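A single protein chain has been removed from this complex, and every other one stays in its place.
Per-chain residue numbering starts at 1, and chain names A and B are given in the order in which the chains are listed.
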Amino acid sequence: MIQTKNLTKRYGKFTAVDQVNLNIPAGEIYGFLGPNGAGKTSTIMMLLGIVKPTTGEIRLFDEPYSPKRLDLRRRIGVVPEKHPQGMWTWMTAGEYLQMFAELFGLEDSGKRIDHLLERVGLAEVKNKKFSEFSRGMVQKLSIVRALLHDPDILFLDEPISGLDPFGVKQIRDLILEENREGRTIFISSHILSEMEKVCQRVAIIFSGKLMAEDQMKSLLTTLAKDREIHVDLEELPADLAAKVKTLDFVQDATGEEKTLIVKVPKTGDYRKALSKYLIDQDLVPLSIHEKSLSLEEAFVTITKENINLFAGIGGEK
Amino acid sequence: MNHRAHATTVLAKRRIVETLISPGFYVAQTIGLVLAYLLVAGFVRAIDSSGFDYALNPAYELIGRSLVGAFGATFVEKLFSEGPFLFTLYIAFLPVLLYLAVSSVFRFGLEKKVGALELITYGPADGTSYFLAALIKDILMTAIYLVVLLVFLLIAGVLNNLILGPSFYSSLIILFFLSVAIYSYGIFASSLTDNSASAIAVFLGLILFFIVIMMGSFTVVSGYVRNLASVFAWIIKWISPLFYWDLALRVVQVGNWGMYLVGIALLLVLSAVVLLISHLTIKARGVRS
Partner (left out) sequence: MKVLRIAAAALLLLLCTGVLFADVPVREEQFIYSILAFNGRDYAGTFAREEADTIYLVADVDNFITVRNVFVYFWPITQDWKTDTSTLNVPFEGTLELGGRQAEPEKLGMTPYTYYNIRGEYELNWKVAKEAEAEAAWQHYQGLMDAYWRSVSEYYEKRAAYEAMLNELTITITRMRNEGKDVTALIDALRELKAPPEPQYPTEYIVPPVPVQKAFILNLPVGEYQIRFFTEDGQIMEGSERRIVAFEKRRAEAIGLEVIPGDKWTRPVESKTPASVLYIDGSTDLYIRPFFQQEYNDLFYEKMRKNDAKGNPTLMKWVRIQQVPRARVEVTRPSLESQMVLEEPFYVEQVKGAALGYQIVPFDPEGKHKDREPSLQAFHVPISKDQRVIRLRVQDKEGQYLPSSQRQIRIVTPSRIGIVSLILAVLPLAVMIIVMARRSRRYTS
C-alpha cells in the first residue's frame, strides 16, 4: 500500500529523516513509533504530501506519489494530533462535516454523515456547536471527518492522546472495526501499551533512521533475550525457587509473592515439564503462562542500544 | 470544475456565511455609515449664501486646513466641488476595507499556525484555494458594502438636496478594484510570514509605504523631500495599486474612459500577479508553520 525507498529529509545541515525504507501492506494496522525528534513527524508529513522529501521515493497504492497526485490523496484520510484550535467553532458538527464532504465532492453526504456519527456515538450532537465539544468528542468527530470519503488508508496521529479510558476504548474499537472492514490504518503514538493492543506491524524510528520494522509478534520475539514462565501457586514454598533451578532446562528461577518466575531458553516448550515437576512436589499450579517482551520494553531496548552505540563512539552520528 | 476551483467555492461559501453571522462586518459597516452621516451633516451646516465654506463647521475646518496644508487649495477645491460625497466615500469606505483586509491577514496567519490550513490540504484543497476563498469573501463583502454605502448616500442626498456627481461614481467603481489589489497584497503578506502578527506588520507596512510614496509625490512640500519622493514614486508606481487608482481618476477627469478602463484592467493585472506570487510562495514554503 505504502512504500518508501531511501526517504530522506534534510533541513539545512540537519538530517531529520535518513534513508528510511517503509513497507506498509494493505489491510494492516501499522504502528509508527519513535521518541520526540526522531523524525516521525517529518516522515509522516512527507507521506501526506505536506513536506517535500529531499531525496527518496514514496509509492502509494503502487504508484509514485507526489502532492500533485490528488487522485491518490483522495484515498487518504488524516486525523491530526490536535484539531486546529479555535477553528470553525461557529459551525455545528453537521455543518463541519458537510463542509468536508463538499470538499471531497461527495454527493448525498447527509446519510453518510448520519451513519458515521451514529457509529461514534455523536448522532445526538449533530446540531451542537463545535465550540461546545469536549476533547474526546472533537477527536471522534475528527475521525468521522477523515472517514467521510471512505479512504483506503487512515492516518492517525496520537489518536487517543488526552482521552479518558472510556474514550480510549471507543477509539480502539473503532480502529479495529475499520481495519476489519479492510481499511489500512497508520498510527503514530507514544502510548505504546495501546499500540501493542491494536497494531499488527510496527516500525521504530530513532534519530532519523529506521531501527526496526516487523510484525509485532516477530519483533517482540526477536528482541526478547530470554523467556519467562510465570506460575501462580496457592502457596510459594521458600525453597521452591532453589529447587526449580536445579532442573536442567531452567536458567534461573525466582519467586514473587505467590508467583514462581522461571527463565527458560528461547526455543522449546517447557510448561509441561515444569507443571509435572510442581505436581510431583505436591503443588497445584493455579495458572501457568509465558510472559513475552512488551512493546515498551522492546522500544526502550532498541533505542537504548542505539544510545549506547552512539555514546560508545562519542555521540557522533 | 477543476479541483482548486471547487475547493475554493466550498471554502468561500463557508467564509461568507461566517462573516455574515459574525458581528465584525456589521460593526465596521456601522462605523463607516456613521462617519458618512457626520460628514454629510457637517457639509450641510457649512453652506452659506455663496456656497460651501469649510470654515463654517469646526470638523470641516480642521479637515480643510489639514488638507490644504498637505495637498494645496486646488486639491481641496476639487475634492468638494461636487459636494461632500467624494470625500465621504473614501472616509466611509476605510473602516470596512481595513476590517476585511486586516482580519483576513490575521486569520490566515492564525489558521496556518494552528494547523487549519494543513487540515484542509489533507483533502483535495491547497493553500491557494484557501486564500482564494478568503479573497472571494472579501470581494463579495466589499461589493455588498459599496452598494449599501451608495444607497445610504443616495438617500442622504435626497434628504438634503445633494447629488452624487460623476467623480463620485468613477471613484466608487475604481475603489472596488483598488480594494481587490489591497486584499491581494494582504494574501501576499500572509504567504510570506508564519504568524498573524508578522503578516499584519508586513501588510500594513507595505500599504503605508505605498501611501507615503503616493502622498509624497502629491503634497506641496518642495525641494529635496518632493524630489526624493518622486524618485521613489517612479520606481514603486509599477507595483503600487494607488498609482493605477490615481491614473484612472486622472484620465477620467478629461473624459478618457478608455484609459479609465485600462486603469481598472491594470489593477486587476497587478492583483493577479501578486496572487500568483503568493501562490508560488505558499507552494514553496508549504502550509505548515
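Methods note: contacts are C-beta pairs under 8 Å (C-beta built on N, C-alpha and C of every residue); 3 or more make two chains touch, one makes a residue touch a chain.
What you see is a predicted model, and the numbers here were worked out from it, not measured in a lab.
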item	value
Touch with the omitted chain, as defined above, among A:Lys128, A:Lys197 or A:Lys263	A:Lys128
Chain not shown, touching residues in chain B	20-21, 23, 26-27, 29-30, 33-34, 36-37, 40-41, 43-45, 47-52, 71-72, 74-75, 77-78, 81-83, 148, 152, 155-156, 159-163, 165-167, 217-222, 226, 230, 246, 250, 253-254
In chain A, positions touching the absent partner	92, 127-129, 132
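To be clear about the criterion, only the chains that are shown with their structure count from here on.
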item	value
Rounded Å distance between chain A and chain B, as computed from the means of their C-alpha atoms	52
Residue ranges of chain A in contact with chain B within the complex	45, 48-52, 70, 73-74, 76-78, 80, 82-88, 90-91, 99-100, 102-105, 146, 149
Residue ranges of chain B in contact with chain A within the complex	3, 6-7, 10-11, 14, 18, 21-22, 110-111, 114-116, 118-125, 286-288
